[in-house]
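Reviewing the structure listed below.
Just one protein chain is left out here, and the rest sit where they should.
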Amino acid sequence: MSATNVAPTGTDDPGSRQLLRRISKSVAGGNPFADAALSALVAFGLFAALIGLRTDSGPVGLVLTPRPWALAGWVGAVFLVRLLVLLWRQRTRPAQAYAENRRLAEGLAHLSRLLAPALLLLALALPSFADRSYLDLGVLVLTYVMLGWGLNVVVGLAGLLDLGYVAFYAVGAYTYAIFSTQFGLGFWTCLPLAGALAALWGVMLGFPVLRLRGDYLAIVTLAFGEIIRILLINWASLTGGPNGISGIPRPTLFGLRFDASGGPDTFAGYFGLEYSPTQRAVFLYYVILALALLTNWFTLRLRRVALGRAWEALREDEIACRSLGINVTATKLTAFAIGATFGGFAGAFFATRAAFVSPESFTFIESAIVLAVVVLGGLGSQFGVVLSALVMIGGLEMLRNALSELASGGYLGPLGALVPDPGQYRMLIFGLALVVVMVLRPRGLVSGRTPSVALGRRREISAELVAEGRG
Amino acid sequence: MVAYALQQLINGVTLGMIYGLIAVGYTMVYGIIGMINFAHGDVFMIGAFLSLISLTLLGAFGLTFVPLALALTLVLAVALAALYGWTLERVAYRPLRGSFRLAPLISAIGMSIVLQQYIQIAQGAKNKPILPPLPGGLRLMESDGLVVQVTWTRLLIVVVTLAVLGAFTWLVSATPLGRAMRACEQDTKMAALLGINVDRTISFTFVIGAALAAVAGFMFLLNYGVIDFFIGFVAGVKAFTAAVLGGIGSLPGAVLGGLLIGLIETFWSAYFSVEYKDVAAFSILILVLIFMPTGLLGRKDVEKV
Partner (left out) sequence: MDSPLLQVTDLTMRFGGLTAVNALSFEARRGEITSVIGPNGAGKTTVFNCITGFYRPTSGDIALTHPDGAAFRLQILPGHRIARRARVARTFQNIRLFAGMTVLENLLVAQHNALMPNVASGLLAVFGLGGHRAAEAVAIDRARGWLDRINLLPRADDPAGALPYGDQRRLEIARAMCTAPVLLCLDEPAAGLNPRESDALAELLKTIQADGCSVLLIEHDMGVVMRISDHIVVLDHGSRISDGDPAHVRADPSVIAAYLGEGDEDDPDVPLAAVPDGSLAAAS
């Protein structure tokens, strides 16, 4: 039972061992070509069957089509990417990279003080110069900013890992959808209702499960999200089942509708303007901007009072909190409920913007994207959420446009035959980007923490000291 | 009545074994590096696709001897899926080891998206049906006009699962590699100090987890006869549920949890409603965790103060 017995088994035959040693030496010795070739070999193993042979339905069962060029293309791409990464890495030493990374984090934190007001002004002024497509993109990004801020309360401040946040988004959306289509209630009446119902669900879920720690909580919240989605699909009499609910009314501005009828109770009619669909788009944009800013204001205030400080303390050390007389369960529950409320608001907005809800919009991937927005931004950082929502959601949409441009414009030349439909690579690139960003910046874009109170000047606390929570 | 229940029991055990095999991969990785390998369900899906392609390919080459075709397919699927497991760890998780807890989780979610999209692009989004390679089965009894039978496929699944789990148990309990794995599970730093190659041990863990998932994927394909690129998510969530239900970190717990989830799902669909079978499985999970926070066979951890 001595430790030396535990030596890992490897290949025992001397010939292959020598070969392995020679390869590993040339790889470890920093020969990037050998390393890249090895990667290409692995890639060949990975891709040979799944890319090299395509299955299609034939007359009887499946038929296989060999695709050697696609295979060669992908293996070559892996070789090139690996080579470039290695050559790039040779230029910078790890210590240097670390210092650079550190500088970037501090720079971003510093920049946020200047950039945040600038971004706010830009957001306020956007409708005056942007065209319709950018406005819609703005609404989308702001929706994720709002969701990210809501989830940040739970994950970033209280340190509770919630993988089912989309459930509260769904509750909010369906609350508005059902109350407006069945009882004729307006958006502004339903908005608080949607928040309250989402909070209620949050408390109902949270009360029994918040005693669970760490990943148990994660899987239970994930299960809860799936349960809500299955309920939405199957409770057809209330939710319309898989078809969802359509014809959801749009919000009004103090009772003024946004439509083309031109009557005095429409926005265009009241102000004597000519109707244009852009008016509604601008209005929706300002609604979500206001909602998001409300969320932000509320969260920033919360951080500076006892409740928010207790959340952060909980993230740092739950046991110490208990020893100081803090009711841990109640405190977690408030975080859960407040996060859920914001999710509910965002959901109601989603329903009114799309005028249609269906269970398809509330899948796990939605929760994953919101969580990624929060983690990529830097846990607990309000500004980080904005940055990462801009980069990720905005970037994703830009990518979609760029890819379809690429396909229609024929820029790919002969490669076009190999990549017939670039649009389908959108989510693949998104997934890869998540991995790459995490590997490069595991703490997110804006790491570090600003103290909630100070006797003197507030100084940023470095991310290494800040705990991430185990709940 | 008895016949119907017996048939459901057979179906439930088969499904449960598939979940159990996947759950072992979750629980092993969780035990050693404490992360939810979200892409594990998609490795299972990859295993199923590799089996599909291999079976089709062997069929195209005119291999008509079914046992040989199945054996070759299983070996190929396991070997290549193991390579996927190894690559996954190497590319997406190793650079993040020892960093902040949520980073590997997001990276894993990213990898899960990548694998699904990759298969969707490479193989298309359509369902992939195969002709059942092992038709027929063993008739057990007949009552009320209902034939209870164990199909050859199901029998194969049970036999292969037991064999694989047996081999796996031996690997973990009796080999130096298994000892290294258990040592890393207890305390990675200490294991490293005692001369265990932690990197290699963790790589092996992923390789073995992926191999077991590929076995599950192979059997899923045989049993249901149709797969698509999205089967990994649902199966993955169920298998992770099974791992938690059994007590995460516990290998027998993972198998037990898998069997339970399989049985709950099957019986619920048979006697109540198919639509709410997942709700049933998840509700049981939540209930178990409320009353037994460490799962059925999980280690009680006394809170260190």
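Labels for the chains are A and B, by order of writing; each one numbers its residues from 1.
In this text, a residue touches a chain if its C-beta (ideal position, glycine included) is under 8 Å from a C-beta of that chain, and two chains touch if they have at least 3 such contacts.
Keep in mind that what you see is a predicted model, and the values were worked out from it rather than measured.
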Option from A:309, A:400, A:426 or A:441 whose C-beta touches the chain left out: A:309
Residue among A:37, A:230 or A:328 that touches the chain left out of view: A:328
Positions on chain A where the hidden chain makes contact: 298, 301-302, 305-307, 309-310, 312-313, 316-317, 319-328, 330, 334, 449, 451-459, 461-462, 465-467
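Keep this in mind: only the chains that are shown with their structure count from here on.
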Distance from chain B to chain A - Cα centre to Cα centre, in angstrom: 27
Residue ranges of chain B touching chain A (in the complex, touch as defined): 30, 36, 46, 49-50, 52-54, 56-57, 59-60, 76, 80, 83-84, 87, 91-92, 95-96, 99-107, 109-114, 117-124, 126, 128-131, 175-177, 179-180, 183, 194-197, 200-201, 204, 233, 237, 240-241, 244, 248, 275-276, 278-279, 282-283, 285-286, 289-290, 293, 303, 305
For the chain A and chain B complex, residues of the former touching the latter: 3-9, 42, 45-46, 49-51, 53-57, 60-64, 70, 155, 161, 208-209, 211-213, 215-216, 218-220, 222-224, 226-227, 230-231, 233-234, 319, 364-365, 368, 371-372, 375-376, 379, 424-425, 427-428, 430-435, 438-439, 442-443, 468
